[in-house]
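Take this structure first; my questions come after.
Missing here: one protein chain of the complex. Every other protein chain is in place.
A, B and C label the chains in the order they appear, each numbered from 1.
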């Protein structure tokens, strides 16, 4: 290790641009998909076809969820500052934080612990027991709307199986579901936990999982900008906000 | 002019921090108000007491407007990522763009043109005539709620008069109001135009007016973060947004 | 047109999530690539295979350019607030503005004008003449490093030809290059103009082109977050900034 940091990401010469050691114009443009390029960028490794399919499946799953707080922030901001689309998308991305993607990160930590254990089933049972004793919920299990199963979880795990990448983390997820059911709380894994399992099995490092959400949500938010261009909702969202949180005079301080 | 840019803003030594050529610990902390410091920072000049009062009046005026799109973006983002208050405030600031502060900048351009003219009254009449012929509205005049007058305009101009800083730009504002009334459209100046006049007369450069709005709104948005801590509204805002913009199936492409 | 805006993007039921009228778990996850999903999201139409390939080529081209201002902002922010990866990525995206992606939008306007003209060659000549008379540069032509040709332009246009989508906008680009050369200024199209041509020929609407840059750059910036995790450069970037812009005492006001 030297004092001086370096970058291995990109280098340009008059007749070439090298990204991750590959010639952008000769080896990448027209040769690899955006998703394969993302995989290379986040891991430094070229993905297998199956790894690309799994990453695609996760990016497709996360992209669009309707008028989430994040999408509403983008639309309000675009309507307020249409000169700067980048600001509208950034405003929405700022909501991709602990409340919404924290579950994926929390689930990833549990799945990694189980996958690394000598006896995964016992480790899953221990995790469920610890959570019950602490009165805590397991991140990534249960869903207010999607019952009894989250259809996205079913689809993601089915793709993993089809692609031959149903690995230690997907098995860990199944161990957790079984341990929850055995403990009397049959809470199926929701999409956030399934995405954690699938991305870890595809070789995406744990520390950058939030980044996958950011890329996918960025595309989702650009779609909301497009809809705002075609069918502006900003004024309606503003009025609804004012009506939802009415004014009340402050109490007089004693 | 040299090739190499320099900064004159700040310099630290072991026993001092110098900001704009003044010792922060010996000449500024406890000696000048935040507003005086902002004036120094944006202009490089120490303000008079009257200039500070006018800048204070504008910052106080702009700070808080209730559940604006900007405030809603801050509250949705804080509720989604409470680990990063800076992200919530940044999301709100991203809505301080052309739609809301553009009027201040547009009015400032008109007021500067009138103030620089040999015959300000005639210049104001020419501006009103041009706008009428173009079918355009003058930025900073009229208000959907505050009629027949914007009470903030009255207050701001009264402070300017009291402080002896009712200058060329405030007079230009009066010329514009008269020219509008003479043309049969008595549209009084709203707060955005009054702020432009008062800040320009106080010596704030035209190019940085949006920055004054950003500083003031930043404080306003931190107040919304505080209210969100005490009385969370994020879930209510989210539900209201979903109800305000219902789903409709896309039309089938032919 | 009704008073009430609606959204056609997404709708969830207990056992399904519908995005753009398709079942996410049954028709999209594992079935379409992220890029195809982006195309659907930005246009409301399912892309052809060739259209996906062109959009992929553009997203791959734009993703990574080394330590651009945008990437530096991301790395400085991640090093300052590692609790909020979303803030670091948002900070970088805020630099995806007029200076860097403006050329793509400017080129797109010219290409659309040429493509819509009865005599595209004459229209290109008129544009070059107008620019010369105005002393203006054409957006998207020439490059400080990539001479005599931008290798990315060559690659992008070659993909368009290969996929049978070398359309009116790519032809317009060639008309402009010829008109520039005929006028004695052989400035080849750089990647920003080539991307405009390829995306327009692929059917992406002009108004949302900046959004394609945002999606691609978002992935690039996540890659910089990952490199910052592995090989932190924040302190080195900070020191370099301080050294590059040294302190100079402010001049005394007279």
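Here is the rule we use: a residue touches a chain if its C-beta (ideal position, glycine included) is under 8 Å from a C-beta of that chain, and two chains touch if they have at least 3 such contacts.
Computed from a prediction, not measured in an experiment: that's the story for all the values here.
Residue-wise, the contact with the chain that is not shown comes from B:215, picked out of B:189, B:202, B:215 or B:241. Only one residue in the set A:5, A:167, A:183 or A:205 touches the chain that does not appear here, and it is A:5. For the chain left out of this panel, the touching residue among C:24, C:88 or C:176 is C:88.
Against the chain not displayed here, subunit B makes contact via residues 4-17, 19, 24-26, 28-30, 32-35, 37-38, 41-42, 53, 55-57, 59-61, 63-67, 84-87, 89-91, 93-97, 145-147, 149, 151-152, 154-156, 158-159, 162, 205, 207-208, 210-212, 214-216, 218-220, 222-227, 229, 231-233, 236.
Panel shows subunit A; residues 4-8, 10-11, 20-21, 44-45, 81, 83-84, 86-87, 90, 244-253 of it touch the chain omitted from the view. The missing chain lies against subunit C, touching residues 66-70, 72-73, 76-77, 79-84, 87-88, 90-91, 94-100, 233-234, 236-245, 247.
As a working rule, only the chains that are shown with their structure count from here on.
The chains that touch both subunit A and subunit B are C.
Remark: rotation between subunit A and subunit C after Cα superposition is 180° (nearest 5). Taking the mean of all protein C-alpha atoms as the reference point, the chain centroid lying nearest to it belongs to C. Inter-chain centre distance (subunit A to subunit B, centres taken as mean C-alpha positions): 37 Å.
Subunit B and subunit C have Cα centroids lying 32 Å from one another.
Shared contact sites, meaning residues of subunit B that touch two or more other chains, fall at 81, 83-84, 87, 90, 244-245, 247.
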